[in-house]
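Got a structure here, written out as structure tokens. Questions coming.
All protein chains of the complex are present and in place, except for one that has been dropped.
By written order: A and B. Residues from 1 in each chain.
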Amino acid sequence: MIRQHLPALQVILPLLAAPTCLLLRRAGLAWLFATVVGFATFAIAILLLRQVLSQGDIAYAMGGWSAPWGIQYYVDPVSALVLLIVSGISAVVLPYAARSVAQEIPSERRCVFYTLFLLCLAGMLGIAITGDAFNLFVFLEISSLSSYALISMGQDRRALTSSYQYLIMGTIGATFILIGVGLLYVMTGTLNMQDLAQRLPAVATTRTIHTAFAFLVVGLSLKLALFPLHLWLPNAYTFAPSVVTTFLAATATKVALYALLRFVFTIFGAEYAFNTMPLGPTLLLLALLGLFVASAVAIFQENIKRILAYSSVAQIGYMILGISFATVTGVSAGILHLFNHALMKGALFMAVGAIFLRTGSMQLQHLAGIGRRMPWTMAAVVIGGLSLIGVPLTVGFISKWYLIQAALERGWWPVAVLVLIGSLLALVYVWRILEAAYFDAPAKPDAHIKEAPLSLLIPTWALVLANIYFGIDTSLTVGVARQAAGLLLGVQP
Amino acid sequence: MSQALLLQGVLALPLLAAVLIVISGRSPNVREGVTLISAAGLFALVISLAPPVVDGARPALTLAEPFPGLPLVLELEPLGLLFALVASFLWIITSIYSIGYMRAHHEAHQTRFYACFAVALSAAMGVAFAGNMLTLFVAYEVLTLSTYPLVTHAGSDEAKRAGRVYLGLLMSTSMGFLLLAMVWTWSISGTLDFNPGGILRGKAGNTVLSILFVLYVFGIGKAALMPFHRWLPAAMVAPTPVSALLHAVAVVKAGVFTILKVCVYVFGLETVTTLAATQWLLYLAGATIVLASLVAMTKDNLKARLAYSTISQLSYVILGALLATQTAVIGSAMHIAMHAFGKITLFFCAGAVLVATHKTEVSDMRGLGRRMPITMAAFFIGSLSIIGLPPMGGTWSKWFLVLGTLEAQQMLLLGVLMLSSLLNIAYLLPVPVRGFFSKPKDELADGVKEAPLPCLIAIVITALGCMALFIYPEPLYRLSNLILSA
Partner (left out) sequence: MGILGHYNYWIVIFLMMVGFYIVISHGNLVKKIVGLNIFQASVFILYISMGKIHGGTAPIVAEGVSRYSNPLPHVLILTAIVVGVATTALGLALVVRINEAYGTVEEDEIHAKDSSL
């Protein structure tokens, strides 16, 4: 019985839990409740993934109204993987939140914080699971609005301005998406993704559809922070509370990327997007530019969170690069990196949050000597950083391998070379952090900085170990990614 | 089957040692005891693997499968066994030496030092017993990363800068070229296994294979082929035992070992000889031999001189691999072992001088032979082995390499080898000769005497090893011979 309604529960559970958090009135209770809900959604995501892998796609008619009239939830390997990442990260981040939130957010706002967190979670899960184009827009706005509010809770007053900046850019992006969806509806009379996919080819050559495509791609690119539409991201990540940065960095852009995959491949189809429209070269160029510009900027930052934020922009370049190949290997490399990057950035931002908890600073110069004081936290940064660079035995290596393979398959060896040079840039900015932490002598030897508490270390290390585990045993990630890519491109892998 | 499990043990033992070292960090005696015992245990394990290999068995063990069809796998084969034997034996000796050196030199962070050392050895074993290119690459990168804390051990600004050069060069070559070459090979041939005769034969045109070959040779930055050699002199800021074992044996030999493997098992010797790039790479190796020797002559710092000497000697092995004749490959394989014994002796001596007198410059070592006769005598023996004069082991490997150049009719390279031997004499022998026969520049402080006993023991053993290898080169030769007969 319950098993049948898992797709609905996946979204409804956090959605209903969110206002409940507000009613609990006590921060500790709200946290506990949110954590339980986080784990429950994770469990549901695991069950859904298993069901999809063993029995094939799940179509769920919301409220019993069947598809083209009602809203359909549709779970296939692509969405199941994204559900797994989003709920998994929330399950790891929430236990971590207790201490971190207690330090960074005043007590009267903590209940609101967990409410917003669950809303954001519900929105993202909704994006991943819905089979309806308009519903996707609504969920996108639920998650975006709650994340604007979450970001504004940062301690620094610049959190407010960066949240505002994000709000403006995010709303423009959302409105673009709305226009795109509207134009699609005008031409086809449906909003269901599968119906859209069937009816679009008949009208695909009209100017309206071209326009819709352009609006959708630009709108989603804004949301996923594709270079040069990434301007909101570095500030938002830098000034948001540590927990929010971790959660958003690991999930928000990934979910937007998923939405792009859905629109481009499922609705418009690879044939239209890459042959009729010049999506391939455009994405390729922007991905490579983003990769280099953002990595180069990251090298010159003095704030660790900002280094990692620019690195995120660069890493999004890798994902987009994989997608721009429009081959099974390329798209699966993109999806794989989507998963892997969530693991590495999650681990890194959590470790950095733990450092912030103890030192109260994010500046590189204040990091001096932290390697001695917080050995376990810094070890997590080391492994996360190595993963970012793409050293073997970490997930980063797996992504990089497939990206290079995809580039070589298309015969684009210069792209492969550029990918590798990109990871050397990552080596530079990661090493700046490590050198500051391990080599520089602390300016003032104050002894009170000690290792982060276990409630922060355990979640951090859970992700660090996941970085290593999925770098060695890739049967789940590579398997699902290839299946998903085959599905999106309409070929049997 | 049990052989396969032993393979796992070879990797696991040093890792276990690293954990135990960290745990026992508070008591130096236990910590160093653990190091010694695991070094001895590792050597015993490797020895026990030898008989089946000689009988032709090739036990393999799959560890994991990160890419479908491309597992992480360990496999026992003669060349790897040879490398592992040398590295694990010299780990014992270096451990003995380290105890004397690190204590006498009052180095800080000794626990980290011994732990990273053990991890590096595990990685070296991984390189030695890698069953395919992917596994080798993984171990290769772990080796780079685990030696980084050793290179930057001092924690000074100089160490930090040297660390940047070290990591920057090794990572950019391996990530930039080697990884690309591997993925390329994988997409051309669909396998990265080591196969006698090569996996790339006829899979692509001469041009593509040539490019690939160049990518491999430059990608293996640990082989220190010019112009990617700068990391090795930079690594000399490390404590002497690190320079001795890692930057004369484990790390650099892992580099040339990988090149040998690539030549023999990935391309196949036949293919190597037909590639257009081979001739150019041969000249580059020859140029490295001569140029590095010339640079070595200008260095007054003893460790820097030895580092450039190592760069030059590594190119001998590369040369042999590129010549791709049976004799040359045997010479290369033997040179891995011979040079290891010779060069580690020289580094031990340099360290002993440093500990006893705090002198690092060659010009300050005049007359030192009277105070430190054993050290200087050992230096003399090591030098002879590097130069390739009887009765030292280096003679044999050079002999086979010379025969190899003759077989391949590379007269120019024959000339390079001869010239290099002369240059070796010019930059190595002055040290012991002046040590014994010159008057000290300024009177040595009283009380300067030989280095601590553990150091001396290590020096004597490796020096004797150089001689023993001249008299009994047979086992080495047989192992090297097996590489191609498989």
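A few notes on this one:
What we mean here is this: a contact is a pair of C-beta atoms (placed from the backbone, for glycine too) under 8 Å apart; a residue touches a chain by one contact, two chains touch by 3 or more.
Since this is a predicted model, take the numbers as computed values, not measurements.
Considering the complete complex, the chain that is not shown touches A. The chain omitted from view is touched by exactly one of A:Val36, A:Val186 or A:Leu285, namely A:Val186. In the complete complex, the residue from A:Arg50, A:Arg109 or A:Arg157 that touches the missing chain is A:Arg157.
Of the candidate positions A:Thr20, A:Gln51, A:Gln103 or A:Thr171, contact with the unshown chain belongs to A:Thr171. Within the complete assembly, A:Val138 is the residue of A:Val112, A:Val138, A:Met277 or A:Ile449 that touches the hidden chain.
Summarising the interface, chain A meets the missing chain with residues 134, 137-138, 141, 145, 148-149, 152, 157-158, 160-161, 163-164, 167-168, 171-172, 174-175, 178-179, 182, 185-186, 191.
Keep in mind that, in the parts below, only the chains that are shown with their structure count from here on.
Each chain gets one centre point, the mean of its Cα atoms, and the points for chain A and chain B are 44 Å apart. Against chain A, the residues of chain B that register as touching in their complex are 64-68, 72, 137-138, 141-142, 145, 152, 155, 160, 164, 167-168, 171-172, 175-176, 179-180, 183-184, 186-187. Within the complex formed with chain B, the chain A residues making contact are 386, 389-393, 398, 400-401, 404-405, 408-409, 413, 416-417, 420-421, 423-424, 427, 431, 435, 438-439, 471-475, 478.
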